[in-house]
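The complex appears here minus one protein chain, its other protein chains still in place.
The first chain written gets the first letter, and so on, giving A and B; residue counts start at 1 in each chain.
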Amino acid sequence: MGSKAIKIALILLSASFVTIMLILPLVTVLTYSMRQGWRIFVSYITDYYTIKALNLTLLAAAVTLAVNTVFGIFSAWSITKFRFRGKQALTTLIDIPFSISPIIAGLVFILIFGRIGWAYPLMEAWNVKIVFAVPGIVLATVFVTFPFVSRELIPLMQSQGSEEEEAAALMGASGFLIFRKITFPHIKWGLLYGVILCAARALGEFGAVSVVSGHLRGKTNTLPLHVEVLFNEFKLTASFAVASILVVIAIIVLILRNIVEYRLKREDG
Amino acid sequence: MSGLKTPSGRLKRDVIPGFGLSMGVTLTMLSLIVLIPLASVPLVLKDYSLSEFWRVVTDRQTIATYKVSFSCAAAAAVINVFFGVLLAWVLTRYKFPGRRILDGLIELPFALPTAVAGVALTTLYSERGWIGYLFSKIGVKISYTTTGITIAMIFIGIPFVVRSIQPVLENLDPQYEEAAATLGASRARIFTSVVVPEILPAALTGFALAFARAIGEYGSVVFIAGNIPYRTQITPLMIMNKLEQFNYPAAASIALVMIVFSFLVLFGVNILQSKISEISRGS
Partner (left out) sequence: MYVELKNLNKRFGGFQASDNVSFGVGKGKLIGLLGPSGSGKTTILRMIAGLETPDSGDIFIGGTRMNDLPPAKRGIGLVFQNYALFRYMTVFDNIAFGLTVRKKDKKYIRDRVSELIKFIGLEGLEKRRPHQLSGGQKQRVAFARALAPNPHLLLLDEPFAAIDAKVRKELRSWLRDTINKVGITSVFVTHDQEEAVEVADEIVITNNGRVEQVGTPIEIYKDPKTPFAAGFIGKSVTISDYGKLRGFEKIEGFESALLRPESVHIMKPQKELYPHASQRGIVEDIFFKGDTLELRVNLDGQKLIAYQSLDGAAFSVGDEISVLIYRLYLLGENTVRLAENRSIKSEGNFFI
């Protein structure tokens, strides 16, 4: 067999795998959501509970992005610009949420703030509801996506080295000035990249949120949870219509991701 | 290499300001969001006797969920390594129209919410779905079987393997392959003796990441699994069931088993990887 034939065979095999495994599910969502026509589709995605769920999803994602961006920048800065004992251990600890089932991520917050949790009496006294309420959803989302930004930044800042920062510090520049003028211009695309990945995961998080939400429609339902509820009620078209909102978001994320990655590679080269 | 590097990093005076602040913020946030919550899992079990714990985690139905989760995740990871190597190879070695789109699509399982993937896969592979219909004609059922679970796990695991192997292949100088070819090695020989040893550590990492993710995965698997006790119940679903019965200690017990297991997987891979890199450095 010639190398050209092998090449074509391998490309075709790859393309079929991607088509069947990845593209067909997407197409399924879009066709099912449209199968009762455009007007029904619009009515599903503008439904009161859908809009409520969308708002909650966006809120949770926004808080998550803010928290994880702050954490990502501070943790990457301390890990890459300084030497200290236990650095390896710290990086491993930061990665924990990646290796833990989202169900467990939700569970831990039930175990803290739920009826049997050690923080329950305290929350009761302050009259704050966390589990089966919005704060719990936000917490679970933050937990699951916690390492995203720092994971993007650490290798980037490591490859940059810290000579430029050292040079600036030797001239008496403050930490904030060094970050703003020297580190930030270098990591801005990587940061954006991490933020996009984090956003994608935060918008779509299901397992962890499902544990802490309590599925109160109009109150603690996020979009992915709303998809589940509708699906389990055999409202397939409605479920897929709501899912199609998330598919569109996912496609936008993918496109953004590729643009940013392209910029990132160009900056590097 | 920088000439200002010290032979060992100890006792170096840090010139760059901000260590205290950034380390403080890092540790505080890490503790509040990850460490303290995780530590609460064993805390819940403090009133639980060891025999009770053991009874819960070795309950017949729970054991069945381990078997389902473990075997499906392993099968999915093996299949993913095969297709992952293939995709990484095609994406790095060949130029063809649509390559960038194919490359971008690999990331889809990361970007697509797992619940959406779950309902889409369930529908697609059910007897009335496009693919499920074809298979039902030859008498094969996919949705609500372990086959379906494995397919969902392939879906969520594939980017881990491709993205682990791709950079290694990109950095692998084609000169090695060319050198082997000029020495008269056949294509298959070149692949097994030059390429495979180079990508093996990355493939293992990809395998472990995909495997660990599949074990813990919930959203994309739960719909297609159908939650049939002893047959298609996965371990995360078991935890969910215990939670719905408000049996928190039981949920925490099974969670603890899963946490320990996923740590063991990652730990084992770390050891394996350092062994492999030792060997390849030694040769």
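One rule holds for everything that comes next: a contact is a pair of C-beta atoms (placed from the backbone, for glycine too) under 8 Å apart; a residue touches a chain by one contact, two chains touch by 3 or more.
Note that the structure is a prediction, hence the values are computed from the model and not measured.
S.K.: Quick one: which of A:V42, A:L170 or A:L216 touches the chain that's been left out?
M.R.: Once the missing chain is taken into account, the touching residue is A:L170.
S.K.: In the full complex, which of A:K87, A:H186, A:K235 or A:R263 touches the chain missing from this view?
M.R.: Answer from the full complex: A:H186 touches the omitted chain.
S.K.: Even though one chain is hidden, which residues of chain A still touch it in the full complex?
M.R.: Looking at chain A, the ones touching the missing chain are residues 163-164, 166-174, 177, 181-182, 185-186.
The working rule: only the chains that are shown with their structure count from here on.
S.K.: Quick one: which bits of chain A touch chain B in the complex? Just the residue numbers, please.
M.R.: 3, 6-7, 10-11, 13-15, 17-18, 20-26, 28-29, 32, 67, 70-71, 74-75, 77-79, 81-84, 90, 93-94, 96-97, 99-104, 107-112, 114-118, 139, 142-143, 146, 161-163, 165-166, 169-170, 174-176, 178-179, 197, 200-201, 203-207, 210-211, 223-225, 227-228, 231, 236, 239-240, 243, 246-247, 250-251, 253-255, 257-258
S.K.: Can you tell me which positions in chain B touch chain A when the two form their complex?
M.R.: 2, 4, 9-10, 12, 14-19, 21-23, 25-26, 29-30, 33-38, 40-41, 43-44, 83, 86-87, 89-91, 94, 96, 98, 100, 102, 104-121, 123-124, 129-131, 151, 154-155, 158, 187, 212, 215-219, 223, 235-236, 239-240, 243, 246, 248, 251-252, 255, 258-259, 262-263, 265-266
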